[in-house]
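Note that this complex is displayed minus one protein chain, with the remaining chains in position.
Going in written order, the chains are labelled A and B, and every chain counts its residues from 1.
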Amino acid sequence: MDFSNKKLAILFRVGDANVYLTNTLVSTWTIGLVLIALAFVLRLMYMKRYQDAPASGSLQNVLELAVETMSNFVTSTLGHNLTGLGGYFFGVFVFIIISNFSALVGLRPPTADLSTTLALALNTFFLTHFLGITRQQGEYFKEYVNPVFIFLPIHLIGEISKPISLSFRLFGNILGGVIILGLLYKALPILLRFAVPDVLHLYFDLFAGSLQAYIFTILSMTYIRSKAEGSE
Amino acid sequence: MDPKAFVLGMSALGAGLAIIGVMGAGAGQGYAAGKGAEAVGRQPEARGAIMSTLLIGVAIAETTAIYGLLVAIILLFANPLIGKL
Partner (left out) sequence: MGIPFALLEAMPPGSILHFDKEFLLELGIQWINTIVIAVVLSKVLYKPVKNMLDKRAQKVAAQLDGAKKASNEADTLKEEYESKLVGIDTQKAEILANAKALAKASADKTLADAREAAEKLRNRASADIRSAEENAKAEMKREMIDISFLLAGKFVAASLDDKTRSDLVDSALDELGGVKWLA
């Protein structure tokens, strides 16, 4: 049984290392293209037929609801000083949740690859410390030797463990779903493969997928807020 | 005996042992979720705040389980010990 991220072709070589076209890359690009195309289409439709009071059930209403929910979520989690990050987290949330759902259409979820989740977690990591330094200045560095200097390594390990746990949480959950569903598909006789795994798809792809997307986003925001506003 | 087989077998065993650590996180998360349900039962109007606090707490408690999973996954799929032979 092979649940691995298959290498389909060599894209280019850097030194002695190959960069392969993997399943992850294929699904990332597919999802990215679909999302970007959808964004442009929605934008054009929304802008062209913009109305003050959208009809209930219309596409504009759904879009507005999504954006407003995200905006309220960002405001309540990040505070009023960092609402500019709402767009980034909107994009990240949509990308993660669509990635997690993409297993339903037969793609390998990009989030089942550590490179994707670690890239997202590193974004959070750099945002956290960039905002911490720019917003808190001296206070930011003081927190590392709080309460005494000996605690510096503990604080450092705590900071480094954040992106690791953030990325591995998402990666482990989605990879677990992929492995368990792959095992189930292999174990079931062909006729039963149509109906029985649906329940597990429902749990691993839809439930765990949306929950992990939510958790990734809310944890990123919490980390960023705690550094940007100082821990009180 | 093939030393590679021994290392692989022991790695699989280690992965299984590492996953035991997830047990504590499961118990802790269950306890936290129960407390969260209690809180919602006591104060249904604060459901949103309780839910987000609960999810953050649960996600942080899950960190230890994630480390166990990390060790298991590394032992199974990216075994660093095989290369040492």
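The criterion applied here is as follows: contacts are C-beta pairs under 8 Å (C-beta built on N, C-alpha and C of every residue); 3 or more make two chains touch, one makes a residue touch a chain.
Everything numeric in this text was worked out from a predicted model, so none of it was measured.
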Residue of A:Gly32, A:Gly79, A:Pro197 or A:Gly230 touching the missing chain in the full complex: A:Gly32
Chain B residues touching the omitted chain (full complex): 73-74, 77-78
Residues from chain A at the interface with the omitted partner, ascending: 2-25, 28-29, 31-32, 35-36, 39-40, 42-43, 46-47, 50, 52, 63-64, 67-68, 70-71, 86-88, 90-92, 94-95, 110, 113-116, 118-120, 122-123, 175
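We take it that only the chains that are shown with their structure count from here on.
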Centre distance in Å when chain A and chain B are each reduced to the mean of their C-alpha atoms: 19
Touching residues on chain B, where the partner in the complex is chain A: 52, 55-56, 59-60, 62-63, 66-67, 69-70, 73, 77
Contact footprint of chain B on chain A as seen in their complex: 4, 76-77, 161, 164-165, 168-169, 172, 175-176, 214-215, 218-219, 222
